[in-house]
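As you look at this complex, bear in mind that one protein chain is not there, while each of the others sits in place.
Going by the order they are written in, the chains are A and B; count residues from 1 in each one.
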Amino acid sequence: MKVLTGVHKKIKDLHPHEAIAPGTGLCAGCGGLEGLRMGLKELGDDFLICNAAGCFTLLSVYPFTPLKGSWLYTTMGGPVPAAQGVRDTLDIRMRYRGLEKKENLNVIVVAGDGSSNDIGFGATSAAIHRNLDFIYFCYDNEAYGNTGFQLSAASPYGSATQTTPSTDAHEAGTEINKKDLFEIWKAQKPIYLATVSPREPIDLSNKFARAKDLQGPRMFICMSPCPTGWGFEPKETQQIAKLAVDTGIFPVKEYFEGEVVHTVRPRKRLPVEKFLELQKRFRHLFEPHRQDEVIGQIQNRVDDYWRQYE
Amino acid sequence: MWRIRMHGRGGQGIKTASQMLGSAGFYSGFQAQDFPLYGAERRGAPVIAFTRISKDAILERGPISSPDIILIGDETLLNDPQSAPLCGADPSTVIFVNSDRMPESLASNFSVTAVNLTDLCLQHLDNRMVYSSALSAAGARLLGIIELPDLLQAVEDELTGVSSQVLRGNLNLAREIFEIIQPAVISEKANSPLIAKSLVFPQHLPVVDGAPIILDPGNMALRKTGNWRVERPKIDYEQCNNCMICYARCPDGVIRTAPDGRPEIDYDHCKGCLICAQECPGHFINTVRETGMFP
Partner (left out) sequence: MKTSKKIMLTGNKAAAWGARMAAVEYVPAFPITPQTEIVETLAKWFADGTLQGKFTNMDSEHSMFMAAGSAGATGVRVFTASSSQGILHGMESLYTITGWRTPMVIVNVSRALATPLTLEPDHNDVLSTRDCGLIQLHAETCQEVFDFILMGYRIAEDADVCLPVLVNLDGFYLSFTREPVLIPDEEEVRSFLPLYTATQPVFQASRPMARASAVFGGATYTSFKLQQELACRNAENCFNRVAQDFEKHFGRLYVPVEMFHLDDAEYVFVMSNSFATKGKSAVLKLRQQGIKAGLLKLRLFRPFPGEAIASALAGHAKVAVIDQNLAPGMGGITYPEIVTSLYACEDRPDKILSVIGGLGGKDIDDQDFMAIIEHLDKPDSRTPLYLYDENDVSGFNRLQQIAKLKEAIS
């Protein structure tokens, strides 16, 4: 089994450098921002972020940018082809026009789960197919958060969104399953693919450190607890992220050279309701009456997942 | 026409307050219009909402620049340049502020009512800092033209879907505010003659200025988000063992390692999410409510 070794062992090893200055308009307690902040620490400042319409579009609002590197806002479905244009151009300039290597940039796409799973999905698949040398960071808060939390293909079964509310006729709220973006991307065999959690900064940082030196599509899905959309207090972001890992709902893993490795394994998985009950988007599973069948199905799916890896 | 402008923060129910007041005016037989102004920001960031109430048809839309009443749900906004709650106020403007004391600088210039909504929310809403019912009640009462039953009806209608306990708390809160505040004297603003703007023909700029291009990386730090805070995390340095968990967990990256190795919070930018306080393994970070930010 090929496991890339980590460079960070403890919190104090993490880079002190912040690539994102404070002052942004993102929500207090944003889990996705924490993930991006940790990831960028590993990449140095020579980066360009191509951004898809979403919450993170508010990172840079004219005349302000929080980034020490570069930024290009594109469209909701356009960040990946924009990354292609930049990557190709830097390669052309370095090969034919004498651009020095030190002028090269890490080209990064930052997109939400809506862009990643829905409107930008085809373009992303195409870029993996073209073996585009880039880093893709999907902050997954499991709905269209920037527009007020509507269903995306990443919204999990049993969650309520603004467009899949829980009603008498549709008690579960969202009645379809979250798209398994990890498996879909894996089927295209990108050079590197990982899920990361803001709860696991060492794991996250090591994964970015590994990805940094690889060439080709390096895909990240970051579990992004969202106080605003999920309905919990901002201070609980880390607690929710921890429960997502500890219940096994969010597997922390990486795919490299044909193998999937779980880099953080919950020792003894907690029941899923420990994660669900803290969030307003799942409250209908507990009030006014407990929906045992829905909770049971969520638990079964988690159990089925982990059974494959026992 | 009466023009009411409300200032608060994302998550405090400011938009709902403007709607409750609009509905209350409508139920009292007036023409009404309400409208929230969404900025880019989220929870904790300044929010503005507007209500117009009139005996005649309302031929205005959009933001209110010269309000008759300003309702300030969060006193920390008073020195926030982005929210600028006093913008467009003149000596005739009636001001309501959620505060436990009468801000002197305000009182000398305007007619001000100060009520500690935070305490009342503690009492009626189980400490949830949602000011929608309270602010709409304050606005309705200051206007002096809205009957209590119409206000309560509006509160109930705008809170469709909440538990009966939460609704009861809100109705009681609205009733109490309505009782403790006295109607204000609001003078009708006279129409001034229209004056034409002096228009300019724009000059073509080089593309670096003419397109949205920002050449100062990291200049976002010029924007201070410290005033989003409702509560302030304070590190107890007597006990802190510099484990730096707080630094690692801060989404906005506003906890730095000081030269002496201790974590240091950048209060200019800390949004007050309180993840640091929650996550500190030894519980060495306390939280205190932000007050006293009057200009």
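Basically, a contact is a pair of C-beta atoms (placed from the backbone, for glycine too) under 8 Å apart; a residue touches a chain by one contact, two chains touch by 3 or more.
Quick caveat, the model's predicted, so the values are computed rather than measured.
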Exercise. Where the complex has a chain not shown, which of A:Ile20, A:Cys50 or A:Met223 is the residue touching it?
Worked result: A:Cys50
For this session: Sort through A:Asp13, A:Glu103, A:Glu183 or A:Asp303 and give me the one touching the missing partner chain.
Result: A:Glu103
For this session: Taking the full complex into account, find the residue in A:Asp91, A:Glu175 or A:Asp303 that is in contact with the omitted chain.
Result: A:Asp91
Seminar exercise, completed: In the whole complex, of A:Thr65, A:Thr263 or A:Gln291, the residue touching the missing chain would be A:Thr65
Problem set entry | Interface residues of chain B (partner: the chain not displayed) | 39-40, 202-208, 210-215, 217
Seminar exercise, completed: In the full complex, chain A touches the hidden chain through residues 45-46, 48, 50, 57-58, 60-65, 67-75, 77-78, 80-86, 88-93, 96-97, 99, 102-105, 122-123, 125-127, 129-130
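Please note the rule applied: only the chains that are shown with their structure count from here on.
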Exercise. Taking each chain's centre as the mean position of its Cα atoms, how many Å separate chain A from chain B?
Worked result: 32
Exercise. Can you name the residues of chain A that touch chain B in the complex?
Worked result: 11-12, 14, 16, 18, 20-31, 33-34, 37-38, 45, 58-71, 198, 201, 227-228, 233-239
Exercise. Of all residues in chain B, which touch chain A in the complex?
Worked result: 10-11, 39-45, 212, 214, 216-225, 228, 243-245, 247-254, 256-257, 266, 268-269, 271-275, 277-279
